[in-house]
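One structure, pasted below without further comment.
Every protein chain of the complex appears in place save one, which is left out.
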Amino acid sequence: MLRIHRLLPLLLSAIVIALAPVRVHGAAVHGGPVPITVADLEAAQRGWCDALLAISKTHRDGGDAKALAADIIDAAYNYAAAPVLFKPTLTHGEQTFRVTREGALAYFVGGNPAYPEDTGFALKPWAAARYENAATYIEGNLGVTMGHVIFTDTSGKETKVEKTWIFRRGDDGKLRIVLHKSTIPYSPAKK
Amino acid sequence: MLRIHRLLPLLLSAIVIALAPVRVHGAAVHGGPVPITVADLEAAQRGWCDALLAISKTHRDGGDAKALAADIIDAAYNYAAAPVLFKPTLTHGEQTFRVTREGALAYFVGGNPAYPEDTGFALKPWAAARYENAATYIEGNLGVTMGHVIFTDTSGKETKVEKTWIFRRGDDGKLRIVLHKSTIPYSPAKK
Amino acid sequence: MLRIHRLLPLLLSAIVIALAPVRVHGAAVHGGPVPITVADLEAAQRGWCDALLAISKTHRDGGDAKALAADIIDAAYNYAAAPVLFKPTLTHGEQTFRVTREGALAYFVGGNPAYPEDTGFALKPWAAARYENAATYIEGNLGVTMGHVIFTDTSGKETKVEKTWIFRRGDDGKLRIVLHKSTIPYSPAKK
Partner (left out) sequence: MLRIHRLLPLLLSAIVIALAPVRVHGAAVHGGPVPITVADLEAAQRGWCDALLAISKTHRDGGDAKALAADIIDAAYNYAAAPVLFKPTLTHGEQTFRVTREGALAYFVGGNPAYPEDTGFALKPWAAARYENAATYIEGNLGVTMGHVIFTDTSGKETKVEKTWIFRRGDDGKLRIVLHKSTIPYSPAKK
C-alpha cells in the first residue's frame, strides 16, 4: 500500500534539477544560477506525468492517494510562494481557476465539499501519460511549454489535452509550476 | 475606409509601454529596465482587445483588414524574435498551434489556402471586447495573465473564452506577446 | 559584552527586505517576486554600514567580534550559493580577491594565518559610516550601486573609499552581496 508513498523522494527527483552554482573554467571560479534548458523542462514534464500515474496507482492499490497528491503539489507547484495560475482540464464556471493549493488538491483527488464537482482527476485509472511539445520558450528563471499531453487509461483509451506550463527555477535549483493551463481540444462538430 | 488604418499608431500606442531607463532619486542617477507592473499588463490586454475591434470594424467598413492585422501582429506579437506559443481559440488538429507569423495572420483574417479552416476570427462582427483577470504573475521581463476575455458581437451576443497571455518587455520598453492560449470553457454537458 | 551580539537579529533586519509575493489589485491575485527598488539598495547599504560598526564596537567592548562577523557574512553575502566577487579595500597581490567565505572573514577580523597581512578591517575603531551613491542600476534579481563610503573613526578621522556592490534578491526576499569592490581613490600625487 504505502510502497509507492515511500518512493516519493524518488518520484519527486524526476522534477528536481540540480543547482550547480560553482563552475570551474580555466583559472576563474564562476557563480550564478544555472540557466534553464529544454532538457530541464522535459524532465519536469516527465516528472509531472510520473507523479500523476503514481497518484492513480496508489489509489488503485488502496494507498493514501490524497497524502501523496498533497506532497506532489507541494514539491511541484509554486503555491508556497505565490498564487499559481492553474486552469485544470475539467473545471468550469466559478471554480475554473485554482489559484490556491486547496483548489489544486481538490481537483486532483476530489472529496472536498467546497469543490462539489471535483471527482479527482488523478484518481482515474491512468496507466500511461506522455507529453508532446509544439514549442518552448525560456527566459531568466522561467521556462514555458506548449503542446499536448496524452493520457492512457488501464483499458487503453487515450485522452489528449492541450497543455501549457510555466516552470520557475527557484534558488534551490528546483523547477516549480507557476502556470498550468489544460484544455480539451476544440472540436468544430461540438460548436 | 482607411481612416482606421491611419489611426494605427494611436491604436498601437495602447499596447506600448514607455521605457524610462533614467530615474533620478536624490543625488544619484538610476538605470536599468523599468519592471513590468499589473497596470502595464492591463494596458497591453486593453490594447489587444482594441486592436481586434479595429480589425473587425475595418473589415465591416470595407478597409484593408489584412494589412491592419499584419501591422498589429508585428507590433503586438514577438514573431520577429522567436516562435510565438500561440494556440488560438478555434484551431484544432494538425494546425492547432500557430508558432509562425503566417499562421497567426491566417487565423485572424483567413484567406490563406494553407490554413483552409481559418475563416478569420477578427473579421467576425465584434462590437466590444473586455478582459477579466483571475490571476497574474510577473518576473523579470515576463508578465503573465490568466482569466477570461468576453467578446460581444454587433447583435449583442457574448462569447466568453479562457485566455492566458505571456507578455515580454523588450529593450524598447514595449510589451509583446510570447504566449497566447485561448480556449472555449469546458462544459460538462458536452462531454 | 554580548549585548550587541544579542541585537544581531535586529541589526540584520536592516539588510533584510520583506518578500511579498501576493499582491491584491482589483479582483485578481498577483504573484511573482517583488522587483528591487533603489530604496531596497539603500537599506542594504545602510545595513552593511551598521553591521561594520557593530563588529567594531563589539571588538572594543571585548565581545566576540569574530562570531558576529561570521553571522553577518552569512546573512549579507552570497557565499552559501556561489563564490562572491569580493575585492576588499586593503588586499593586494595573490590575496587580492576573496571569493571564499574564509577569505572574507579573515579580511574583516584578521587572525587567520593563511591571510598573514589581514589585521581586521572591521576591528578598527569605526564610529560612523555612510554611503553616497553616484549611480545605481537595477535589472531582474540584481541591483548595482557605485559611489563612495565614508568611514569615521573614534578620533574623528575620515577615510573615503570608492565602493561598488551588486546585491541579489533571493527567493526568501533578502538581498545578498554577489560582488563587492572597494578601493582607495586614485591620487595623481602618488603616481
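Going by the order they are written in, the chains are A, B and C; count residues from 1 in each one.
Just so we're on the same page, a residue touches a chain if its C-beta (ideal position, glycine included) is under 8 Å from a C-beta of that chain, and two chains touch if they have at least 3 such contacts.
What you see is a predicted model, and the numbers here were worked out from it, not measured in a lab.
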Identified contact with the non-displayed chain, of A:27, A:114 or A:189: A:27
Contact with the hidden chain (one of A:58, A:78 or A:133): A:133
Options B:63, B:83 or B:143, residue touching the unrepresented chain: B:83
Residue among C:62, C:113, C:156 or C:185 that touches the chain left out of view: C:185
Contact footprint on chain A, counting only the chain that is left out: 23, 25-33, 35, 38, 132-141, 147
Interface residues of chain C (partner: the chain not displayed): 82-85, 87, 89-93, 96-97, 99, 117, 134-137, 139-142, 144, 146-147, 162, 164, 166, 168, 178-179, 181, 183-188, 190
Chain B residues touching the omitted chain (full complex): 21-22, 29-32, 78, 81-85, 99, 140-141, 170-172, 178
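To be clear about the criterion, only the chains that are shown with their structure count from here on.
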Chain A and chain C: spacing of chain centres that average the CA atoms, whole Å: 40
CA centroid of chain B to CA centroid of chain C, Å: 45
Whole-Å separation of chain centres (CA-atom averages), chain A against chain B: 27
Contacts with 2+ other chains: residues of chain C: 29-32, 140-141
